[in-house]
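Structure in structure tokens, see below.
One protein chain is absent from this view; the other protein chains keep their places.
Chain lettering (A, B, C and D) follows the sequence in which the chains are written, and residue indices restart at 1 in each chain.
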Amino acid sequence: MDLLALRLSFVLAGLTTAALLVIGLPIAHWLSTTRWRWKVLVEATVALPLVLPPTVLGFYLLVSFGPRSPLGRAFTAATGHTLAFSFEGLLLASILYSLPFAVQPFAAALARVDRRLVEAAHGLGASPLRTFFVVSLPLALPGIVAGAVLTFAHTLGEFGVVLMVGGNVPGSTRTLSISVFDAVEQLDYATAGRTSLVLLAVSFAVLVVTYTLQHRSLLA
Amino acid sequence: MDLLALRLSFVLAGLTTAALLVIGLPIAHWLSTTRWRWKVLVEATVALPLVLPPTVLGFYLLVSFGPRSPLGRAFTAATGHTLAFSFEGLLLASILYSLPFAVQPFAAALARVDRRLVEAAHGLGASPLRTFFVVSLPLALPGIVAGAVLTFAHTLGEFGVVLMVGGNVPGSTRTLSISVFDAVEQLDYATAGRTSLVLLAVSFAVLVVTYTLQHRSLLA
Amino acid sequence: MRPDARRAGPSLAFDLERHFRDGPVVRAALEVPLDAEPVTVLFGPSGSGKTTVLRCLAGLDRPERGFIRFRDETWFDAATRGFVPPQRRGVGLLFQEYALFPHLSVAANIGFGLARAPRAERNARVLEVARFLRIEELLDRRPARISGGQRQRVALARSLAPRPRLLLLDEPLSALDGPTREELRGELRSLLEHSGIPSLVVTHDRVEALALGDRLAVLAEGSVRQVGPVHEVFSAPADLVVARVVGTENVAPASIVSRDAGLALVRVGTAQLLALDPGGLHDEAFACIRAEEVVLETAPGTPTSARNELTAEVRTVSPEGPLVRVTLDCGFRLVTLVTRRSADRLALAPGSRAVALVKASAIRLVPRAS
Amino acid sequence: MRPDARRAGPSLAFDLERHFRDGPVVRAALEVPLDAEPVTVLFGPSGSGKTTVLRCLAGLDRPERGFIRFRDETWFDAATRGFVPPQRRGVGLLFQEYALFPHLSVAANIGFGLARAPRAERNARVLEVARFLRIEELLDRRPARISGGQRQRVALARSLAPRPRLLLLDEPLSALDGPTREELRGELRSLLEHSGIPSLVVTHDRVEALALGDRLAVLAEGSVRQVGPVHEVFSAPADLVVARVVGTENVAPASIVSRDAGLALVRVGTAQLLALDPGGLHDEAFACIRAEEVVLETAPGTPTSARNELTAEVRTVSPEGPLVRVTLDCGFRLVTLVTRRSADRLALAPGSRAVALVKASAIRLVPRAS
Partner (left out) sequence: RSGDAPRAVSVAVAANLKPAFEEIAAEWKAKNHGVEVRATYGSSGNFFSQIANGAPFDLFLAADAEFPARVVEKGLAEGKAFTYAYGKLVVWVPKGSPLDFDRRGLAAVTDPTVKRIAIASPQLAPYGRAAQAALQAAGVYDAVKDRIVLGQTVSQAAQFVESGNAQIGFLPQSLASVPPLSDEGRSWLVPPSIYPRIEQAGVVLKGAKSATLARALAAFITGAAGRAALEKHGYALPPG
């Protein structure tokens, strides 16, 4: 059992989910409130990363993280190491790839929040920010949780992008999903089964806690 | 440009989405209405296929589609060919793997439908089925669309499960995502780029049409 | 009226108890005849359980105990766990807060309960009901794009359209302006009369209760306290709670001084009043006097054995619709309602003096224990 | 009252036009003084635009044209595209359909607008307002778990709690039972008086308008038709539309026969009536008579030049709250309201005869063109 990989997987999934709450919610909020004519274009674009096979997306990310891209050069200049094959690069790639899993359910849930409640909050002097956090967000909670769960679970299982961008470096970019993948590739089914079971069990526990908290908050 | 694979990809994605509307909506409906204490367990379970790397999930599916499993034997007895390496098997695997993408947003959206409207429909003599289709479903539309879009886009891009279960047979299990993947593996970046572009363009068109229709139906 | 003592004709009878988790228990028992007098008004203070009763009747809530019978069908029975789902009860329910389908046009909302009818028939019925409620120009709009009163009428139309077997209307006209309300009230009354659909109507408005209802049931403090013809319940509340609910303006503690020939002499505040003796009273009671039963004069007239004359000082004078509400101090606080003309004639003003005349029969004594 | 003719003291002045896509145009212009007479009642038929006006004032809707000025601030000006967002207007709005936050407790709903206050202060204020509205035992519940009337009070509490600079109440008491309503009405009136918060209150209830309001503005057919002291508007509607809106029971076409010394002789139906001549009338007009201004007698008395006596046949008699509504045929249809006692004394019943007395000054002639 690769404990380092287990830790890394959950850290990566947790950080990706957290980052997508921070990045995805504003995008979703914008999508659900704007009256811009062409917002369908943005909506459709958000789903596009999914359409490419993960390794292909990973390949393009690899190229744009590499030393020949401005992004890659800037990162190396700033930190001394490359963006590709680093945990930071992995995180960035995961965030990009999981964006649709977060934004789509977020936006769908926010779109169904009763406008009159938002108006009521504004009328009571609440700033747009407070209204969002105290009214829209709690009312859209099931959708937010759905998006977060999809992001989290999917990041745990993802290995195409991770493999390509991360390069399977133990302790920094070798996640549990790659371990399982490797084990299966080596026809080492016993290890694969054991690792899968751990992955499933821990994820199950995390999900049960998440859902329980969600129901509490809605019913209390 | 592999037209056969292009067609296959869209047929597979379309059928998977359609099947998940048929299968996922009842599950989501049940999840959003049941008061069963342990429903969190089911909710958590629904997300689990995501946690495993696609090829690993694919491997387990391959085994359970094989002649040593009752499912595989039954299918072969009924149709004369194996479930693995057939389009049917591919579809089944895609459905299983994409289940969370559909059910989570569906359930989240259905959970937020105002109970009083459902009650009003019942009071007006509408059967549970009619109530679901005429009241709950339209009101949950953004979430349903989000789930369908995720399923569709993800099935287009998926190749881990597809590869494992499908065996890359041209015309029946070789999808466009495998072509792109192959091209990248062979360092044939021109083909990969071209194919990706087609995949992106067609998907973009499909998504734009979907979202436009959705907004129409909500505002008309 | 005990609902288990069943009448001969068809009836809606229920006796139910609904327990809310960290909320009150709502109890209500009633038997409503269905062969005559179509409209029963349900009257009761805010929070007394009116909506809960209607929801239980419609099958949207399940009582913890009791039963509901409609004609010869048992819709609910806690003992046998029998339950007829709302779809099969054929009830038209107007929700207090409308519950219109936001994604459907007004026409589709009204026609929702007519799904089984052929299209042409459905459209005709929708138009008919919409005309009746003066909302025919709104048929194509969504509920979010019409006004509050218009929404209420759409909700009413939706519940009427399918010609239900039983109508449950939770404040059907409360959001409408006076003239529209009066008009619709009259037409609704004749509609209910002609169609013969038995109805239970919740209202908070005494005028509406009088104008719409045949019978009045008063729900208060967790049970049905009184049932009877509307006018009767208003003028003769069975107990203090009912008196308060139906808005008897004066309810004052009274102690009985003496009794004689069906009359009782009671002390109220510092005054003594003659009242009808309802019998069965202990020494302590409440005297209930409706404000409009008090006549004001400037000077005392000829006292009779059955009439009280109270000299009083005017405390406040405030207009109230077509009338003027005058609060007097005549040994106790007495509220009266007089016409504006009388108020002018008597030159009523705070501090001025007047004589209040109250017939003994207009003073209703109710036991204090209840 | 033209809002651009600005008064000396502080005022809320607006003149706005809101166009709805496939809906009507709502126009309203009004100037409300803020230094006295705190409560202005907005009266108008269902769909006339009352809610729309309140929403524009609160900043939730943007009019297509016009302006809104509050004291020396310009909240909205279509010409300069100036717009103060709702958060900065300091307005308390009670939504007609409450719009309570379903995920927050009653206490959190009421305290929502007090976010900036320290916790202890906030709690104290919430409790104070909840007590005032008799909902203090509901503080821990969610809105879905309280009754309709309780919800309305929570919504009212939520708008009062932050002590706004301007209160906009859209039917604040419509869902409450009579006694609670009367009680709260009185207390709300004194609260508004003491706090001095200028308020615009929408109501459909004449009694409520009289009891709560200092001034009455009538909104009908897309504009403010009349503004003035409540009683005055009720008794002297400026035109036919206002007369209908405020519920003048009798509005009948009248043609002027002759004029003399400030009086006009008009023909209404087959009867001839003496009425005050308001001047400026053409030959055709409407005669408006409030039902309670008609006195019924059994026999004719001494006719005077300023009093009409009409012999009449009773058509219908129906109880209406403390009064009885009697419809007469006296050459035209005349609705009257009499006390129950009078009805008894006169033995009024369909078919019986009576004499209707109407003072000339009680007949208001309004031009027919409007």
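Keep this in mind: contacts are C-beta pairs under 8 Å (C-beta built on N, C-alpha and C of every residue); 3 or more make two chains touch, one makes a residue touch a chain.
Please read all numbers here as calculations on a predicted model, not as lab measurements.
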item: Touching partners, among the displayed chains, of the absent chain; value: A, B
item: Hidden partner chain, touching residue among A:Leu117, A:Met164 or A:Val180; value: A:Met164
item: Among A:Phe85, A:Phe132, A:Phe152 or A:Tyr211, residue touching the chain not depicted; value: A:Phe85
item: Touching residue (missing chain; options A:Val46, A:Leu62, A:Leu92 or A:Val206); value: A:Leu62
item: Omitted-chain contact residue, chosen from B:Leu12, B:Val46, B:Ala84 or B:Ala148; value: B:Ala84
item: Residue numbers in chain A that touch the chain omitted from display; value: 55, 59, 62-63, 65-68, 72, 82, 84-85, 163-164, 167-170, 182, 184-187, 189
item: Contact footprint on chain B, counting only the chain that is left out; value: 55, 59, 62-63, 65-68, 72, 81-82, 84-85, 163-164, 167-169, 178, 181-182, 184-187
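One rule holds in what follows: only the chains that are shown with their structure count from here on.
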item: Whole-Å separation of chain centres (CA-atom averages), chain B against chain D; value: 58
item: Between chain C and chain D, centroid-to-centroid distance (C-alpha), Å; value: 23
item: Junction residues of chain D, two or more chains touched; value: 97
item: Contacts with 2+ other chains: residues of chain A; value: 139
item: Overall pattern in which the protein chains touch one another (line/ring/star/complete/other); value: ring
item: Chains that touch, pairwise; value: A-B, A-D, B-C, C-D
item: Parts of chain B lying in touch with chain C, wherever the complex brings them together; value: 114, 116-117, 119-127, 130, 134-135, 138-139, 218
item: Parts of chain B lying in touch with chain A, wherever the complex brings them together; value: 40-41, 43-45, 47-48, 50-57, 59, 100-101, 104-105, 107-109, 111-112, 139-140, 142-143, 145-147, 149-150, 153-154, 156-160, 177-178, 180-181, 184, 192, 196, 199-200, 203-204, 207-208, 210-212, 215
item: Chain A-touching residues of chain D, taken from the complex the two chains share; value: 58-60, 85-87, 90-93, 95, 97, 99-103, 112-113, 115, 158-159, 162
